[in-house]
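Here's the structure we're looking at; comments come further down.
One protein chain omitted, others in place.
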Amino acid sequence: MSAIVAGTAAPAPTAARRPRGGLWRAILHNRKAMLGAVLLLLFILLAAFPHLFVPWLHGDPRAIGDLPLEHPSGKHWLGTTGLGQDVYAQLVYSTRESLIIAVVAGLGATFLSVIIGVSAAYLGGYADNALSMLTDVFLVLPTFPLIIVLATYAGKGNLTVIVVVLILTGWSYGARQMRAQALSLRNRDFLESARVRGERQSYIIVVEMLPTMTSLIVANFLGAALYAVLTAAGLQFLGLGDPNSLSWGTMLYWAQNQGALVNGLPAWALSPGLAVALLGVSFALLNYAFDEISNPALRPVRRRRAK
Amino acid sequence: MTDVSVYTDPQAAVPTAPLIETRKLTRHFRVGRGLSPKMLHAVDDVDITIDRQEIVALAGESGSGKSTIARLLAGVYTPTSGEIYFQGRAVSSMRSRRDQLAYRGDVPMVFQDPFSSLNPAFRVSHGILRSLKLHQPELTRTQRNEEAERVIEAVGLAPASDLMYRYPYELSGGQRQRIGFAQALAHKPKLILADEPVSMLDVSIRIGLLNLMAELRRSAGVSFLYITHDIASARYVADRLLIMYAGHIVESGPTEAVLANPKHPYTDLLLGAVPDPRAPLSVAVEGDTGEPPKVIDPTPGCRFRWRCPLVVDECHHVTPTLRLLGDGHEAACHVAEPDAGMHATKP
Amino acid sequence: MRFLIRRLGFFVLTLWAAMTLNFFIPRMMPGSPEDALRDRFSKGGSVVTPEQLRTVLAEFGFDPDKNIILQYSEYLKAMVTGHWGVSIGSSLGAPVTTLIGDALPWTLGLVGIATVLAFVLGTLIGTIAGWRRGGLIDGILPPVFIVTSALPYFWVALLFISIFAIGSNPILPNDFNYEQGLTPGFNGPFIGSVLKHGILPAGTILITAIGGWILTMRNNMVTTLAEDYVRMARAKGIPNRRIMFGYAGRNAFLPNLSGFAMSLGFVISGTILVEYVFNYPGLGYMFYNATVSTDYPLLQALFLLSTLAVLICVLLCDFAVFLLDPRARTKG
Amino acid sequence: MPSRPILEVRDLTVEYDTGGDRPVVAVDAVDLDVHAGEFVGVVGESGCGKSTLLFAIAQLLSPPAAITSGDVRFQGQNLVAMSEKKLAALRWRDFSVVMQSAMNALNPVTSIGTQFRDAIMAHDEPVADDRPAEVLRLVGIDPIHLRSYPHQLSGGMRQRAMIAMALLFTPDLIIMDEPTSALDVVAQRSLMVQIKELQQQLGFAVVFVTHDMSLISHFSDQLVVMYAGQVVELGATRAVFDHPAHPYSKGLLDAFPSIRGPKVPLIGIPGSPPDLAHPPSGCRFNPRCPEVFADCPKIEPELYQVGAVQARCLLHAPGAATAAEPVQEARS
Partner (left out) sequence: GGGDKPIGSASSNPSSSTSSGGQGTGQFKKGGTVTIANVGGQTWPCQFNPFNPAVNQVALGFVYEPLTFVNVLKSGATTPMLASAFSWSPTKDSIVFTIRSGVKWSDGQPFSADDVVYTFNLMKQQPALDLYSLWTGAGLTSVTAAGDKVTLKFKAPAEPYFFNFANQVGIVPKHIWSTGDAAAKPATWANPKPVGTGAFTVQSCTSNNISYVANGSYWQPGKPYLEKVQYPAYLDNNPANLDLASGKAQWGGQYIPNIDNFYKSKSPDNNYWFPPTANVAIVANNDPSHKATSNLAVRQAIAYALDREQISKIGESGYQPAANQTGVVTPTFDKYFDKDALTAAGYDKPNPDKAKQLLQTAGYSSSNPLKLSVITVTGYTDWDASLAVVKQQLAPVGIELSIQDLQQQSYNQKLYTGDYDLAYSSLSGGPTPYYELRQLLYSKNSAPIGKQANSNYSRYIKPEVDKLFDQYASADPDTQVKLIKQISGYMIKDVPIIPTTESVDWYQYNTKDIEGWPTQEDPYAQPAPYNIPDVGQVLTNLYSKSAQK
């Protein structure tokens, strides 16, 4: 699992000088962002309307067929599983769960990061100490074993459990960044200006402070989503997910346990991993591009020669 | 700067009391946590009085505590000790949200840095509209918009209907600074705390804002606490001038009197350092390095004694207090004398 | 100095908090060592009463009926004094220290070295890419590694196995840390075998981990290069190499360093998959096993160890920042 | 001037590629001469291209900025065409640069002494061992601070340290970009006086950039007023202050109050500086000019000789009421 997914280390102070409408334009003008966005869009379509992508013949991803371990063919584009299920159909239908895990866990972790990081920075004093400590404890706890313990505790590796576990273990990295950024904002004059104006603390945190951190929050979300995709796949691959669910990690688990690779069925073994990788890549590309968009210093330069 | 409706004071509760007054206002900061906490005396025993329709300039070295005073008055910081009286009423007694809102409405602050004092995520009208909503809740949405346009035009930004929907980064520094003033005006204030409102601006824009302040005082009856490094601009707008050094007010008096006849050696030094193209080059080389003082756990004595050319023994043991040395002219110096300026600067 | 004392305070507090969690989390898991043991017994086709199982476990030092607070205080004491007890899971009776002692060198050797290598190489490549922004290296490596950093580790591993290690005469071994039958020691064949067995797992770690470091370092570098002191160094006529490493690189590196320490927590987690796929006998798989077999003593020791490892790394990185960044020294 | 100038800038144009439709022309066909031992002040509003001009002179521009035309001749050699290697040899030894903010221009992670040493090692020039201490003493800093790190010095000390560093090889030209803008008036005054003294003592030429007209009035020999990337007025400082020829210069001089003399109402210059990617046609100052007339938006003015100074204003164009002639050819 690559841990180093979340954003740049130095949040750019210029980050916030961007109008909202400009974001889409910026994405459209950034090749990496475009590629990432297109990939993500494709996955969203797959998740929303899987049936459109699966020809009527073998549409039910779970249906047990009588032709197990088939090689890819016109009928089964990516072959069949050990139970004779159509791999391609499974791949398409699995998008939904994998995407849900990524998005929900990403949102959840980001939400926690923001709440805890920003509160710590804004409240200061003992509250800051306590919250920072909590963050640090979660950071140094070995994540994966914790996940295993939690997943085991929850008894059943169903979707909710995995998502909750990913959120619980995924927020701390972001919270630290949030806190750092919020600290740098804390004494910015526009916040004091709001205070002098007579605004309440809660209003200042939520309405004045958070929007200026948008780019970091988005970067954080993308990083957390990437982390969630990869970790969830790892968990399911280890058999800690629900083996009856339809998701890429589960497909890999089955492929591994039914010996897809060693039995010469690479399409079955590799395609779910590739899907995970592509979803991951789309998040990583967006994240990377987002850095460029929010920090003009990182934008690619056209080299021009004087004279 | 047109169309500012003439400001009428809704008769304050205590008519004789000054608009705002501080008594022994003190603010200390803790520096260095843990084993050896130290106290930084940012502001010590400061007495300031500002009357209605008065512009008071506060000048002094960087780090001398000017902003801290403004923030204390604005309620961003709470005083370590001492009290602020607004129209005769102690600010610390204003506990309820209503009282506090009312005070904040009367005493807005304009921040030093036009680049960081507007929230980059919102249109520039955001702060103005919020102020109107908080301090004039009776207005409807359209009325608020109209009022916002009015104050934006009042600070000389036209066309307001266009400017107010821009984002801060779409405005120049001078325009932003004016938005800051407009935001303060939206409160229908009695006193605007202006913390170095022009220091970041080009000379060409700077004077426009100073003129605006004078205009607001005249037409809307607003008082100002004008904080600056720039003595010349203080002279341009202010009625009275306060000179601060290391957390103390060291000299105060009518602007012209202080400039013409500085009593405190620091004031003298400061005035001598102001470059002036209209005056011939006076190369009076001071051996002074101009290092700003940090007042950490001070001992009694004059805080300027280390740099003072006139230092006497007494300066090392007794903290000088403000003494009346002329018509409304006070200085905190053991050696300053009441009559004619004793350290003549001009040959 | 105060900085160091504060860091030490943080260290102790965090360790305590983590250890407390480490105690309670496993005990919140369903099942118990008895159940796990019972499951194993029933293979023999015999009837064993739960009471009897408890006697067996009691023999190995497990007493579930003891007051939990008492257990907790004894646990803390045991952890601190190094009396980690014996496994009550699948390695029933094996001293935890021995189990860990056998596995630790392999984990450190494989995952540790690969991770550090990824960090060092990634930082180096990132430095160069950032320095020559828009150049050849910058044009190729960062985009490539964005992609690899998003690949699932185990999937890359499987891919590698199917490429390099399948068939009757594979190029590289797919499992174990060295060839069966070799006697461990400082002899050529053994070391060669260890290296050969390490290539695939380490290569996989490298490929998936290096990307993040390249990207962050590159971005830091680009940001740093815009700083005035870099321009100033150029104005001084200082040679490029010195500017690249001494001025830009060093400053760009600092924020990465603490990021590195923080990411170690994730690294230890990653070893589970490495060891699982490559049948590499290290701590990761042991962790997994201990978890699924409710092996409290082993689990606790492993938790302690990995928490400690991360904390020490954080501390070391703090210390390195302390050495490299004079500002940290006086901040206090 | 009797001797040939040590620095001749001819037709220098610098553009920033912003990715937009048109580049920002931050320096537009600037000509400038600096003679040995001369103190040349460059003033102008924020964003008018002063820093860009300095960096272009010192060949320190980095993308997206690039010199698109013009020469910079220093001691007869064209710096624009010079290779990095030769430039590096020339830098610091013959001309040095003092940057706008000393906090950012000193490498935060190495000591002042190391930064001196870096500069010394980058050049073959023989330097006495105690030279750093000597120059520090020159600017009034205790050499003990060679061991200090930048953050341990106050703003004024850092600025002085920068200036000391610039004096290391006793160059012929020092380029200073607002070296006092971050300082208190008192500190600013004392630093300026010191610079002036050193200049008189050591005889180097100074190009000094600021936007503070009043500051420059006391110290510079020659004055260059810039507006929107162009030089709008040029001449001996006293002459410009006494009889400003360009309405912009007049506006500037009217824009700040004085602490002496009678109190007069001032007006300032209304409007705001133009967008350099889309500058106004004709005279760039015409939208803000109080003396604007019909030709202004149509005809782009050149520098015309007006008494002792040169000004880029159509009021002084040869055909206009005041007798003036273009000076382009007159220069040799």
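The letters A, B, C and D name the chains in turn, as written, and every chain counts its residues from 1.
Heads up, the rule we're going with is that contacts are C-beta pairs under 8 Å (C-beta built on N, C-alpha and C of every residue); 3 or more make two chains touch, one makes a residue touch a chain.
Computed from a predicted model, the values in this text were never measured in an experiment.
Contacts of the undisplayed chain with visible chains (whole complex): A, C. Interface note for the absent chain: among C:Val56, C:Leu124, C:Ile137 or C:Ile312, the touching residue is C:Val56.
Only one of C:Leu108, C:Val144, C:Ile166 or C:Leu323 touches the chain withheld from this view, namely C:Ile166.
Touching the chain that is not shown, out of C:Leu37, C:Ala202 or C:Leu215: C:Leu37 (per the contact rule at the top). By the touch definition given at the top, subunit A reaches the unshown chain through residues 62, 64, 66, 68-69, 82-84, 151-152, 155-157, 239-240, 242-244, 254, 256-259, 262-264.
Residues 29-31, 35-50, 52, 55-56, 58-60, 86-87, 89-95, 98-99, 102-103, 165-168, 170, 174-178, 180-181, 183-184, 275-279, 281, 285-286, 289, 292, 294 of subunit C touch the missing chain (whole complex, contact as defined above).
Assume only the chains that are shown with their structure count from here on.
Between subunit C and subunit D the centroid-to-centroid distance comes to 55 Å (mean Cα coordinates, whole Å). Among the residues of subunit A, those in touch with two or more other chains are 301, 303. Among all residues of subunit C, those that touch two or more other chains are 133-134, 226. The touching residues of subunit B, when paired with subunit A in their complex, are 71, 74-76, 100-101, 104-105, 108-109, 111-113, 116-122, 127, 130-131, 134-135, 167-169, 180, 183, 187. Only residues 55, 58, 60, 62-63, 87-93, 96-97, 99-101, 104-111, 118-119, 122-123, 149, 151-152, 165 of subunit D touch subunit C when the two sit together in their complex.
Contact residues on subunit C toward subunit D in their complex (touch as defined above): 133-134, 225-229, 231-239, 242, 246-247, 250-251, 254, 324-327, 330.
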